[in-house]
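Structure below; questions to follow.
Excluded from the complex is one protein chain; the other protein chains are retained at their positions.
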Amino acid sequence: MDYTTIIGLEVHVQLLTKSKIFCGCANLFNPDNPNVQTCPVCLGLPGSLPVMNRKAFQLSVKTGLALNCDIASFTKWDRKQYYYPDLPKAYQISQFDLPFSADGWVDIEVPSTGETRRVRLIRAHLEEDAGKNIHDESGRGADSRVDLNRTGTPLLEIVTQPDIRSAEEARIFLEDLRLMLRYLAVSDCEMQEGSLRCDANVNLHVEENGETIPTPIVEIKNLNSFRGVEAAIEHELKKQVKAWQTDPRRMGEVPKTTVGWDANRNATFEQRGKEEAADYRYFPDPDLCPVTITQEEVDEIRSTICELPGVRRTRYVSELGLTPYDAGVIVDQGAEFASYFDEVCVTCGDGKQAANWVTQDVQRELNERKLEIGEFPVSAPVLGAVLKKVVDGELTIKSGREVFATLLSDAGDGTRISAERIDAIIADKGLGKEQDTGKIDAVIQAVLDRNAAVAEDVRNGRMQAVGPLIGQVMRELKGADAKDVRQMILDKLQG
Amino acid sequence: MLTREDVEKVAGLARLKLTEEEISEMADKLSQVISYVTVLDEVDVSNVEPMAHVADVANIFREDAVRESLPREAALDNAPKSDGKYFLVPQILENA
Partner (left out) sequence: MSISELTTAELQSGLQAGTFSAVELTQSYLDAISRREESVGAFLTVCGESALSQAAAVDARRQSGEQLGTLAGIPVALKDNICTAGTKTTCASRMLENFVPPYDAHIVTRLKAADAVLVGKTNLDEYAMGSSTENSALGKTRNPWDLQRTPGGSSGGSAASVAARLTPLSVGSDTGGSIRQPASFCGVVGMKPTYGRVSRYGLVAFASSLDQIGPFATDVTGAASLLEVLAGHDERDSTSVNRPVPEYSRSVEQPLEGLRVGVVQEHFAEGIDEEVASSIRAAIEVYRSLGAEIVDVALPHSKYGVAVYYLIASSEASSNLARYDGVHYGHRASEFENMVDMYAASRAEGFGDEVKRRIMLGVYALSEGYSDQYYLKALKVRRLIRNDFDAAFKNVDVIAGPTCPTPAFKIGELVDDPLQMYLADVYTISANLAGIPGISVPAGFSPAGLPIGLQLLAAPFEEEKLLRAARMFERETDFHTKVPQF
């Protein structure tokens, strides 16, 4: 059977505003305290009216631009009408025919094929989130409970073209999207908390007798983990392949079906309840005014967009000479981490050195101390200054590590370290790299004089005897480079 | 004109439970109104923009500031059924 997998995604992203989209209630994930973040507006009480949150709109436009979308100069809000207990007005304020942005794209790298896939975006629009229904799972048919804390959270809906060709690509698309949205600081994208949610539309294009036959589309709802997205789509694809082989149906022969994903059973289940042919009766919300945006305003928002992950990765490889792997490790840690790296890199002037330290030493300490980069006691300029000394040959890597460790232990009391401490530590511990060869030579000569027998052994070719000699020199000259000392001893004894 | 089937379909969308008698009467009265509004057929509206908002206002925003929410008791005060923490509704059939 010859077929192509066709996948389109609808992604919902909660925006990082302080307050809800149409009222002043806090926009916080707070499931343990139900119904404490509500007011007449988000309860949909009679007489209440919505007013658009400026920040929510700005974050939306910023995201639209980062997704390479066109930003509409005129946009408006419409009511999408359906009944559900978590939707108190029985309509969702959303955007119908004139979304604020459309026609974007995202490129993803697919390791298994080594190819770049461009996923086109149909649109991104701004709407309000619903509340949460909690169902009785005891099977005894008890009442469902409704929590409206989430009602009115600003929500961005991003809709892709059916350009995705595998479950793996779907996962990568989502992971890349999440990273980008986090760089933009428009969403925290916590799938567990529902601030990033995904629905997938899946079908096959079967090639048979020179004809391309699309099979019926199945929509998988509410995927709430990356693993879930990949597993659910894989599962659905297998089902569809099998269905084609046993009872081939074309698109249009059966109605589009909607299924949910049960991660515990690793299976999809058919959803009922919303089955009745949806007629959302969209119309412009008379309570909200349209929004117009000028090119200048768009440019201003564009200027607030930081360097995005894809661009950053490329720059690290092509300009700093990092391996794609190291570049990826840094970029994937998030915008703050990458900016830390950038600053270290600029201060010390050596990308590879900076990458080694940041991905190893810094990363290890962060993991051990369970810190975010923003809380890390050794700031980027300080680490950069240490590395600059290493790069300039003033400090050995080993001494650098000792300075770094001392800086960190100094910070045990919670104070932030200034760069002045570096020189003090170097001086205290005598870590400065000894560059006075006359002085090194004198110390070596003294050590050889005190250990004439050992020196003789080395002269006779017993090379392992050189170690203790180096050790004695190093004890007297902390800042010396052990490699250099070894060479100098050998030069003296064998020269 | 509206048939009983039309009325039943619309009543479903409107979430209104109508008796047999009400369906017939609704079909009658809505048909009258619908036939009256066909008077609009004689108006030429080519090149006329629809007017959804009468006030010429755009770009109305509020700043992103948190205001105090209602206490939970107040939010649930008018609820037909509640357990003091949540609104309660008959079991939602979803995962059948």
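To keep things simple, chains are lettered A and B as they appear, and every chain counts its residues starting from 1.
Keep this in mind: a contact is a pair of C-beta atoms (placed from the backbone, for glycine too) under 8 Å apart; a residue touches a chain by one contact, two chains touch by 3 or more.
Owing to the predicted nature of the structure, the values given are computational and were not obtained by experimental measurement.
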Note to self: So one chain is hidden, and I want to know which residue out of A:P286, A:P324 or A:G349 touches that hidden chain in the complete assembly.
What the structure shows: A:P286
Check: Any idea which of A:V146, A:L177 or A:V206 touches the chain not displayed?
Finding: A:V146
Notebook entry, point to check: What residue numbers in chain B mark contact with the hidden partner chain?
Noted result: 2, 6-7, 10-11, 13-18, 22, 26, 29-30, 32-34, 36-37, 39-40, 43, 45, 48-55, 57, 60, 62, 70, 74-75, 77-81, 87, 89-93
Check: Given the full complex, what residues of chain A touch the hidden partner chain?
Finding: 40, 43-52, 79, 81, 83, 85, 88-91, 144, 146, 148, 279, 281, 283, 286-289
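Keep in mind that, in the parts below, only the chains that are shown with their structure count from here on.
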Next item on the list: Could you put a whole-Å number on the gap between the CA centroids of chain A and chain B?
Entry: 41
Check: How about chain A: which of its residues touch chain B in the complex?
Finding: 17-19, 23-26, 34-40, 43, 51-57, 76, 83, 85, 133-136, 141-148, 260, 269-273, 276, 279, 281, 283-284, 286, 288-292
Check: For chain B, which residues are in contact with chain A within the complex?
Finding: 12-13, 15, 52-53, 55, 57-72, 75-76, 81, 83, 85-96
